[in-house]
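Removed: one protein chain of the complex. Kept in place: all other protein chains.
Let's turn to subunit A:
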Amino acid sequence: MSEARTQILSGIRRSLKRDGASPEMTAVVDDRLRGHQRNLVPQRSALSASDKVDLFVSMVTEVAGTVDRLPNLSRVPHAVADYLASQNLPAEVKVAPDPRLEAVPWDKRPTLTVTRGRAEDRDLTSVTAAFAGIAETGTLMMLSGPEHPTTLNMMPDTHIVVLRADQIVGSYEDGWDAVRGRNKDMPRTVNFITGPSRTGDIEQTLQLGAHGPRRLHILLIDGAGV
């Protein structure tokens, strides 16, 4: 236990004019940490499931993300290949090694080159799943893990995300409940991603693609499976 640590903690208690912490104070703190009590959650996202999806789509669009709604996963290879062609991008994707993407029949578009793994500098386009979509601000929630390397969210110029409509929740708090519902530890990284990378550092003019992706394209799957 370092001297600095001891001094800082005793300095705090001295400033707050108490010696230590009473059992009541400790209980207040521990209850709060265990309780996960919500503060005020804006009404904006208290909607029916389909209205949440609509709000999510409109918020994503507002921050320069794009959304393509598909009936099922079997459409994904075509949607990816067509999107890349429309943007004049090479038909190559680095795909997250994610069981949720296993059902995608990539061989339906043989011209599309698919590799799997984490992102390397040369990868121009990534395809990942998402843990949840948050309607409130059009935010994607990504959890890191072997099936979803964080570099795929940040390094490529173009990030394509596959999200099922039933993964869209209302608020950030709904997202945290879902994370806790997994009954696993917090992952190393939770990314909240709202639109592509941007900067206003030069004369406050908005420029997309500062360091992260210039394009964030969401394939929203309306049906349940393949």
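Assorted remarks:
Basically, a contact is a pair of C-beta atoms (placed from the backbone, for glycine too) under 8 Å apart; a residue touches a chain by one contact, two chains touch by 3 or more; residues count from 1.
Operating definition for what follows: contacts and distances are computed from a predicted model.
For the omitted chain of this complex, the UniProt record lists the protein as "(Fe-S)-binding protein", which is one of "(Fe-S)-binding protein", "C-type cytochrome", "Ethanolamine ammonia-lyase small subunit" or "ABC transporter permease".
In the complete complex, the residue from A:R44, A:K108 or A:R182 that touches the missing chain is A:R44. Within the complete assembly, residues 2, 4-5, 7-9, 11-13, 15-17, 21, 25-26, 28-30, 32-33, 35-40, 42-44, 59, 62-63, 97, 117-119, 121, 137-139, 144-146, 149-151, 153-155, 171-173, 176, 185-205, 207, 209-213 of subunit A touch the chain that is not shown.
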